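This report concerns only the one structure given below.
A single protein chain has been removed from this complex, and every other one stays in its place.
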Amino acid sequence: MDRAQIESLLHEVREGRTAIPDALDRLRDLPFEDLGFAKLDHHRPLRTGMPEVIYSSGKTVAHVAHIFKHMASHGGNVLATRATRDYYNAVVEAEPCAVFHETARCITLDQAPAPAGKGTVAVVCAGTSDLPVAEEAAVTSRLMGNTTELIADVGVAGIHRLLAQRSALQSARVLIVCAGMEGALPTVVGGLVNAPVLAVPTSVGYGASFGGLAALLGMLNTCSPNVCTVNIDNGFGAAVIATLINRL
Amino acid sequence: MDRAQIESLLHEVREGRTAIPDALDRLRDLPFEDLGFAKLDHHRPLRTGMPEVIYSSGKTVAHVAHIFKHMASHGGNVLATRATRDYYNAVVEAEPCAVFHETARCITLDQAPAPAGKGTVAVVCAGTSDLPVAEEAAVTSRLMGNTTELIADVGVAGIHRLLAQRSALQSARVLIVCAGMEGALPTVVGGLVNAPVLAVPTSVGYGASFGGLAALLGMLNTCSPNVCTVNIDNGFGAAVIATLINRL
Amino acid sequence: MDRAQIESLLHEVREGRTAIPDALDRLRDLPFEDLGFAKLDHHRPLRTGMPEVIYSSGKTVAHVAHIFKHMASHGGNVLATRATRDYYNAVVEAEPCAVFHETARCITLDQAPAPAGKGTVAVVCAGTSDLPVAEEAAVTSRLMGNTTELIADVGVAGIHRLLAQRSALQSARVLIVCAGMEGALPTVVGGLVNAPVLAVPTSVGYGASFGGLAALLGMLNTCSPNVCTVNIDNGFGAAVIATLINRL
Amino acid sequence: MDRAQIESLLHEVREGRTAIPDALDRLRDLPFEDLGFAKLDHHRPLRTGMPEVIYSSGKTVAHVAHIFKHMASHGGNVLATRATRDYYNAVVEAEPCAVFHETARCITLDQAPAPAGKGTVAVVCAGTSDLPVAEEAAVTSRLMGNTTELIADVGVAGIHRLLAQRSALQSARVLIVCAGMEGALPTVVGGLVNAPVLAVPTSVGYGASFGGLAALLGMLNTCSPNVCTVNIDNGFGAAVIATLINRL
Amino acid sequence: MDRAQIESLLHEVREGRTAIPDALDRLRDLPFEDLGFAKLDHHRPLRTGMPEVIYSSGKTVAHVAHIFKHMASHGGNVLATRATRDYYNAVVEAEPCAVFHETARCITLDQAPAPAGKGTVAVVCAGTSDLPVAEEAAVTSRLMGNTTELIADVGVAGIHRLLAQRSALQSARVLIVCAGMEGALPTVVGGLVNAPVLAVPTSVGYGASFGGLAALLGMLNTCSPNVCTVNIDNGFGAAVIATLINRL
Amino acid sequence: MDRAQIESLLHEVREGRTAIPDALDRLRDLPFEDLGFAKLDHHRPLRTGMPEVIYSSGKTVAHVAHIFKHMASHGGNVLATRATRDYYNAVVEAEPCAVFHETARCITLDQAPAPAGKGTVAVVCAGTSDLPVAEEAAVTSRLMGNTTELIADVGVAGIHRLLAQRSALQSARVLIVCAGMEGALPTVVGGLVNAPVLAVPTSVGYGASFGGLAALLGMLNTCSPNVCTVNIDNGFGAAVIATLINRL
Amino acid sequence: MDRAQIESLLHEVREGRTAIPDALDRLRDLPFEDLGFAKLDHHRPLRTGMPEVIYSSGKTVAHVAHIFKHMASHGGNVLATRATRDYYNAVVEAEPCAVFHETARCITLDQAPAPAGKGTVAVVCAGTSDLPVAEEAAVTSRLMGNTTELIADVGVAGIHRLLAQRSALQSARVLIVCAGMEGALPTVVGGLVNAPVLAVPTSVGYGASFGGLAALLGMLNTCSPNVCTVNIDNGFGAAVIATLINRL
Partner (left out) sequence: MDRAQIESLLHEVREGRTAIPDALDRLRDLPFEDLGFAKLDHHRPLRTGMPEVIYSSGKTVAHVAHIFKHMASHGGNVLATRATRDYYNAVVEAEPCAVFHETARCITLDQAPAPAGKGTVAVVCAGTSDLPVAEEAAVTSRLMGNTTELIADVGVAGIHRLLAQRSALQSARVLIVCAGMEGALPTVVGGLVNAPVLAVPTSVGYGASFGGLAALLGMLNTCSPNVCTVNIDNGFGAAVIATLINRL
C-alpha cells in the first residue's frame, strides 16, 4: 500500500464510500515502510555529508569501479576503503576525479561539501606500520568535513615524543588512536586529554599479537575511562564516530 | 625542585650570583611535575564535575568506607561501583549523605553540582538481566550531570518494542547500549540513530557466551559504523565517555 | 498516536476539517506499533500454547515466584527453567498447581491445552550426567504439546545400546540429542535417521571439555548434514524448535 | 554369513537336519550388515530426491569431474559445492547437462524429480558478501525440491529494510538466515516469525570476526528461542535440514 | 522381532508354512541387537578384570554409595574416582570392604582377581601437587592387575633427580607420566625410554596454565614420538590404556 | 674424558701413580655421556628397525635429498614425511631405491629388515580427506615392521559401514584412528574393541573446525577410556607408538 | 653405586683383583648423580642465599607448617608464598621467628645472610590492586639480599606520576614491573630506563581481561625491547631472576 493508495482511501473516507472502522482496519496493517520513510534514505548521504562507502576487499576490481561510478552519480561523496592501486586504475577510468591515497588504501571522490566539524580530530599512531590504519581514519575524517591532524611516531616506548605533542593532543575535540603490538597508546593518550578517545587496535605485530588480539584486549582493559574501542584495523569506523561527535 | 627553589634560582640569576649557563643547566633537568602541573590534578574532579571513583570489588568493606570518606572530604562527588549493601552500610556510617543504588550496585555522594550535559544520554538495554550494568551507566551518567533516560525491555528478538522507542532513541545526543547473550542490540540501535552509540557487552548469558565474549565480539564486528565498544560490564566507563561527548 | 487518534483524524477528513495532503503527512510518521500490532503479542502465548518462560538462574526466589504468579494469571502455561527446589517452594505457595521436575530443574504450570504436535519428539542422551539438560528439553517439549520420548543411556562408546533403539529413533518426527564430553552422539544419531536432529552440547566433562566447548565444536563440525546446534545446556531452546517443527 | 548361508540354514531347518534351538544360536551372531541392509543405501539418494554431494575444496579438478560423472550414472541428482569455474569446465565435459552457479560456487545436475517441499524455504542474508553462502543454500534447497525465495540486502543496521520483507519472512515454512560480522540477523528474523530459523554464520568480516567465530557465537547465544545454528559457511547443511523440515 | 518371533518363524519354515525366500526377507530386517548380543556386556567387567567405574564428581554421596553397592553385587571389582572422604563414609557403610585412597581420591573394592599384567607400569610425576592425578592412575593400575611403581619428585627443572631413576624408568613396560605447569616431563621421559609413554596433563598451575591447557598443548607438541596424551587430570584413563598395553 | 682416558686413569691407579682420592675426584666430574652410552645411539635405528626420519616441510628440496642420502648410508631404513613429488625427484636421484607414497606424502627407503610386530596394526579413517594422514600412519607402520591394515570409508555418520568392519577392528592388536571434523570416530571404535586406540585428529574441516581443534578436543574428551591422542595430523607419531605397543 | 663403592672398586683395581676392562664396564653404567654431584644440591640454598620456597596454595595448613619447620632446620632462609594468616598461625607456632607479610601473602624466615645484590631492585606497580603481586616480588627480593624499592601508584593513565619517579626508576639496576588490566606499564617503564625490565602481568581486571590474559599478551607484544615476561601473578619468579641479575 503506497501513498497513492492511502490517498485514495482517504478520499473514500471523505466521500463516505468507506466506513471509518473499515478504514481503521485497513490502516492497521499498513506497512510503515511504504509511507515514504525508506525513500529518504536514498538522499541521506547527500544531506549529511557522509560519503557512500565501498569495502573493496574481496570484491573484483570491475565490481568496485562499477559501484563507485554508480554511487558517484548520486552527487554525494564516495569512499572506497581497503583498495589497491589496481582498484584505483579501474575507478579513475570510470570517474576521473577520484583520488587515490596509497598509504590509506583509500579511493575518494570529494564532490559535495560535507558539514564542517566544530573542532579538530586528532589521529594518533606510533610508527610506520600503523600508518595504513591511521591514514584510513584520517582520509575518512577529512572527507567527512573534519579538520584532521595526523600525529605519528609517538609510541609509548619513547614517552617523551608523545609528551612533546601534548598541546596538539589536548587541543583536539576528539581523538582516534591507532596502535598494534601491545596497544598501550590509547590508554596513555587517554590519561593526557579530557576528550573522548576512540581506540583502533591494528593487526601490526607477530607471534603472540594473534592478528591484533593483544592490542584489542589491551584497549578494552584500558585504565583510562575515556577510551572506547572499535574492531581491529577499523580506521574507517573510528572516523565515522569521531565525525558524529565532532558535529555535536 | 619546587616553585620555591626555582624562585630562589631566579633571584640568584637576577642578582648575578648564578651565571645564566649554570641556571640553564639546572633548569634542564627540572622535573616538570614539580612545576605545579601535578597539583592541579587534585582539584580536577572538583572543577570538572567528574566524581572520584572507587572500584569496590576486591576491596574490604572497611577500606572502601575509609576511601569514600577521604574522597568526600575533598568536596567533590564520590562514586563507588560494584558495591553491595554491606559496603553501603559501612559507607553511610562514615558519610551519612551517601545514597545506595541497589540494582546499579553503586554508592553515590552528590554534593557538588556537575556541569550540565547539553542533551540527553539514553541508556538502553534488553531485559532485567542487563539492568545492573545499565543502571551503573545511568547512575554514573546522572551524577556527572547528564539528563539520562533509561530504556529497558527492548531486546532485538521483539523488534517492535525497540521501534516503539524510536523517537526516544533519536532524540538522545549520545546512547549507551548494554546487551548480553548475542550482543546485537547496539547494532540495531546504531542503525536507527544518527548519534554515537557506546556499546557495553554484559556477562549475561551461559554456555557459549563465555562470560560476555560472544556479546563483545558481536559489538566489535558491528555493521553499524557509529558503534564503539567498552569492556564487558563496564557501564561506568561508557558513562564517562558519554559525559565527555555530551559536554561538547 | 493510537487507534482513537487515527479514528479522530479520519473523522476530520470525512468532515473536511483536515485536507487529505495534511492527513497523509500525519499518517506518514505513524508509528506502526500503535496500530494494535503489538497488543496481539500479549495473547500470543495463550493462542499458540507456547508457555511463558522464566530463566530463574540469577534471579531471587521471591522474584521468580512473583513473575510466575503474574504470568499464570494470564491463563496460559508457565515454565520456569534452571530452578532449584527453593524456587519451587516459593512458587508453589503462590501457585498451588505448579509442579516441580527435580532432574530437569523446571517448574511448570499446565493449565491451558497446547496444540498437539503431529508426531513424536525423541529426546536422546548418553548417561546420567546429561539428564538435567535432556529432562529440561523433555519437560518443555511435553508442556508444549508434544508426545515426547526420552531415550537415555545410549552413549557412542557402547554403540549397540544406541542401535538397539534404532526403531524408536527412526519413528521420531524430530530428535533432540544432548551430549557432553566429545559430543559425538548427534552425529551418530543423525546418520541413523532421516529427520532433523537438534544437537544440544552439555557442559558435562572436565579438563579439555572447557565447559562444553569441546562438545559444541564437535556438533558444529558434524559430518551428518541433518544436524543443527543450539547453545551449551540449552535444552529449552531445542524443545522450542522441535515444537515448531512438530506442528508443521 | 551371507544370504546363501542363511538360505542353506533355513533349508536345514526345513529338512529337520538342524534343530531350531541350534538355528537360533547361529542366527544370534548374525552380522546384520550382511543381510543386504547396506545395499539399500545405494538407492537412497534416488528414492529420497536428496542429491549425491561432492565437497570440491581440496580435491583436484579431475577427481571431482570423475566422481561427478560416476554419481550422475546412478540416475539421481548431483551437487558439487565449493567449486570454481575450472571445476565446472571439467565436469561439463564429462556431464554436458551440468549447470554452474557462479555466486553459489555450485555445480548441479538436475535429472531426477525431487519430492516437492510443502511450503517455501526463505533464504535470507544481509549483503553481497554473504551471497555465496546464501546462494549455496538456495541452490541446494531448489535442487532438493523446495520452492525457495532468496531475500538479500536486509542487514540489521537498516532494520526498515528487513521489516519491509516481513510478510515474505512470515509466509516461509522454514528460514535459512546467513550473516557474517556480528551475526545478529537470525535473532532479529527469529523474533519476527513463528517458524524454525536455521542460522548460518559466515566467515565474512575481518579483525575480531576471527574467521566467523564472532557470528557463530552470536547465533549460539541468540535470545530468539526458535534459532539453531550450523557450521560457519555451511549453506549446504542448512538447506538439507530445511528440506527435511519442509517435507514434514 | 525377538527370539520368540524368530523361533516361531523357524517353526513355520520347518512346517513349510513359510517359503524360504519369504523367511529370508523377514530375517533381512532383523535388528541384530535383539539377538542377545547386548547381554554379554553385563559380564564383561567380571571376565576382563576391568573394574566397574563411578565418576563421583557431581553425584550425591547417597547416589554414589547406592551405585557402588549395586556394582559390587555383580562380583567384580569396583572403583569410584574423584571421591572425597564423605563419599567413602557412605560407601563403606554399604560395602564394608571398600578402601579409601585419600590422595588418589579413589574408593576401591578389590574382590575379584584381575589378570596380571606382564610387566611393570611406571607412574611418574614431578611433585606433591601432581600426586592426586598420579595416585589415581596408580590405584587404578593396581586394581586392574598391574605391578605398578610410583616415581615422584622427578621434575625436569632438576634433571639429575630424573636421571637417577633411569633404570626404573627403562625397566617399565609402559609409562604414565603426569605433569602440570609446562608439562615437559613426558617428553624428557619419552627420550629416556623405548616404551610407550602415556602423558597426563594436570590442572596444577596458575595464571597462564589456564587450567591445564599449557601442559596439554606441551604434551601434544612433544618432540618425543613415543608419547600420546589423554585429557587433563585423567589419571584413570591413562591407567586403562596402560593395562590394555601391559596385557599384550 | 673418553674410555681411553678412563682406562689410562685406572692404569695409573693400579700402578700407584695416582692416589685413590685423586682418582675419585677426577671421576666425580666424569661426564657420563662419554662412557660409550651416547655412541650406541648412532646404531639405535639400525638395531631397532626404527627408521631415521626427516620432517620435510619447511626444508629445501636439496636439503632433504642430502640428509636422506646421508641417513641411508648408515644402513638403516629412512623415512621422509610431509614430502611432495618434487622432494622425491631429488631424493631418488641421490638414492635410487627410495619409494614415493603420493597420498601419504612420504618417501621411504626399506633396506633393513625391521623386527616384525606381533599382531596387526589397524589404521582406520572416515573418507578420502583423512587419507593423507591415515596413509602416513600406514606407510610408517609398515616400514617399522607391522602388518598393517588400512580401513577407510567408515565414518560415524553411516555407522553400519563401521560395524561391517567389526571383526577386522577386533582382530587388530592396536588401532590408529584418524578423523577430522567432529573427530568422533576413535570414540566409537574404542567402544567396539578391547585394544588401545591411538587417536589422530586431522585438520580436515572448515569453519569451526579451527584447523583440527574441534577434532582434537573431541578425542581428548572421549568417553571411551581406551583412547589416547597425538597431535593434529601426526600420523607418523601414532605409528611409532603403535609399533612400540605391537612389539610388546 | 656411591663414593664408597667406587673407592672400593679402585682399591680392587690397584690390588689387581679387578681387571681394568671389567672396572671400565662397571664404571660405564655409573649413575653420575651418585658421584657427590647431587649432594651439593642440599647445601645449595644455604650457600647461595636463595631461600627454600613453599607454594602454599592447595596445600593444607598443617602440611605447610610441617615443611616450613623442616626446611628451617637446614639453616637457610625459608619463604612460603600464597599464604593466608591461617597458614602463618600454624607456621609461627612451629617456627617462632617466622614473619608474616599480609599484603604479599608471604611468610618468611630470615636466619641466614643472603649475598648482597650489587644495586637496587625497583618493584613498580600501578595501584592498590596490583600490590599483592608487587609485594610478593619485593618481599622475595629483600629476603634474597637485594636493596629493594617499591614504587606504587604510577599507572600509565596518569603518566606524570610515573615521570615523577624517573630518577628512582633510572637508578635501579633491574626493574620488576607489575600490571593488570591492559598491562602497559612495563612498556612505558622500559622506554624510560636502560636496564632489564621483568614484566609481571597480574590477574587484576574483569571482563575481557580474562584472568590476566590481556595484560600478559600486552607485555609479550611490548615495543620496548628490554622487557621480558613471567607468568601471571608470578611476583616470586620475577624476584628470583632479578636477584640473579643483580648479583652479576
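By letter and in written order, the chains are A, B, C, D, E, F and G; residue numbering begins at 1 in each of them.
As a working rule, a contact is a pair of C-beta atoms (placed from the backbone, for glycine too) under 8 Å apart; a residue touches a chain by one contact, two chains touch by 3 or more.
Please read these numbers as outputs of a predicted model, since none were measured by experiment.
> Report, in label order, the displayed chains that the undisplayed chain touches.
The undisplayed chain, in the complete complex, is in contact with A, B, E, F, G.
> Based on the whole complex, identify which of E:Ser56, E:Thr222 or E:Thr243 touches the chain you can't see.
Result: among the candidates, E:Thr222 touches the missing chain.
> Footprint of the hidden chain on subunit B, which residues?
Where subunit B meets the chain not shown: residues 3, 6-7, 10-11, 13-14, 16, 20, 23-24, 27-32, 35-37.
> Can you name the residues of subunit E that touch the chain not displayed here?
Touch set of subunit E with respect to the missing chain: 126, 155-159, 163, 181-184, 187-188, 190-192, 205, 207-210, 213-215, 217-224.
> Hey, which subunit F residues sit against the chain that's not shown?
Residues of subunit F in touch with the missing chain: 31-34, 37-38, 41, 55, 57-59, 201, 203, 211-213, 216, 231-234.
We adopt the following convention: only the chains that are shown with their structure count from here on.
> Using the contact definition given at the top, which chains are in touch with both subunit D and subunit G?
Both-contact set = A, B, E, F.
> Given a C-alpha superposition of subunit B onto subunit C, how large is the rotation in degrees, taken in steps of 5?
With C-alpha atoms aligned, the rotation comes to 90 degrees.
> Counting only Cα atoms for the centres, state how far subunit A is from subunit B in Å.
Roughly 25 Å, centre to centre.
> Between subunit D and subunit F, what's the gap in Å when you average each chain's C-alpha atoms?
Using C-alpha averages as centres, the distance is 39 Å.
> Identify all positions of subunit B at which a residue touches two or more other chains, and write them in rising order.
158, 163, 207-210, 213, 216, 220-222, 231-232
> Hey, which chains are touching each other here?
A-B, A-C, A-D, A-G, B-C, B-D, B-G, C-D, C-E, C-F, D-E, D-F, E-F, E-G, F-G
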